[in-house]
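A single protein chain has been omitted from the complex, and every remaining protein chain is retained in its original position.
Right, chain A next:
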Amino acid sequence: MSAQAKGLGAGPRSRFNSWLHHHRQSAYESLNKQLLTPISTLLTWLVLGISLALPATVLVALDNIDRLTAGVDRSTQFSLFLQADTEEAAAEDFVADLAQRSDVATATLIPADRALQEFAADTGLSAVVATLDDNPLPHTVVVRPIAMGAAALADLAAVFDRMPEVSQVVLDTRWIKRLISALEFGRRLTYAIGAMMLVGALLALANTIRLEIEARRAEIVVIKLIGASDGFARRPFLYTGLWYGIGGGVIASGLVFGLLWLLAPPVNELLRLYDSDKVLMGLGAIGALQLVLIGGAVGLMSAWQATAVHLRRVEPR
């Protein structure tokens, strides 16, 4: 009696090859089936595509805002107003000490006299300034910190404020902190909404696959009767889900590109008016690839969900 007649089936190597072959065949046939019904396939792709595209577009926008404010951070500077009775020589020593600090890039002294002259020149109030008996301005130190985050800037401001030579520290960090918090909030909100939209799309896809299982009920019953494993019966549907997901990811990438293309001219014009050399940054190839991968994963998960729940129920009766 041959090995096959004993019910052992084919040898392991040939079995692996045919397993691979069935994968290829399932992949090809399920893609082919989708392309043969282009309208309904496109609608299914759009369900996932839109669910992916909206959060992706918002994330790209947030990334752009983040990138623009990174430039603002680097131009941050402190103005330290020294105590009114500080001598100019003492002020120079203080500035020299400040410049030694590792968190300070540059420290420049603006002596009170020069500050007054500049004030008179800038404001055109030299006549008024000339009537003053005393110079009301203190010596001022302009400190440029090394690049650091908003929280570190606030800490540094506190350090300066505690120095005995310093009477007042001026640094407007609040708007930066607010912006950073707002961006973080926006990002998290987008993740949350995006996750919900993806779950919705996943359930919609799972339902589509459930309908396909129903439509192929007779076939599933027959192949189970003649000895198909659950895995064999499941395989075409997993590929169906994968193709829906990948198609949805491609649609999503296209939608994001389209939206940004529409937004780019006014945004770039706005940036130019603010003398920025930056332009609106798009999704990029890696972003697009990520969308396709996320789409594929969602599609596969929805197929897994649908087959786990519904394929089991399709049993020969």
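Structure notes:
Criterion: a contact is a pair of C-beta atoms (placed from the backbone, for glycine too) under 8 Å apart; a residue touches a chain by one contact, two chains touch by 3 or more; residues count from 1.
The rule is short, and it goes like this: contacts and distances are computed from a predicted model.
When the listed names "ABC transporter permease", "Histidinol-phosphate aminotransferase", "Cell division ATP-binding protein FtsE" or "histidine kinase" are checked against UniProt, the chain not shown comes out as "Cell division ATP-binding protein FtsE".
Residue in contact with the omitted chain (choice from A:31, A:180, A:228 or A:297): A:228. The chain not displayed touches chain A at residues 2, 4-5, 7, 9-10, 14-15, 17-19, 21-22, 218-219, 221-230, 232, 315-317.
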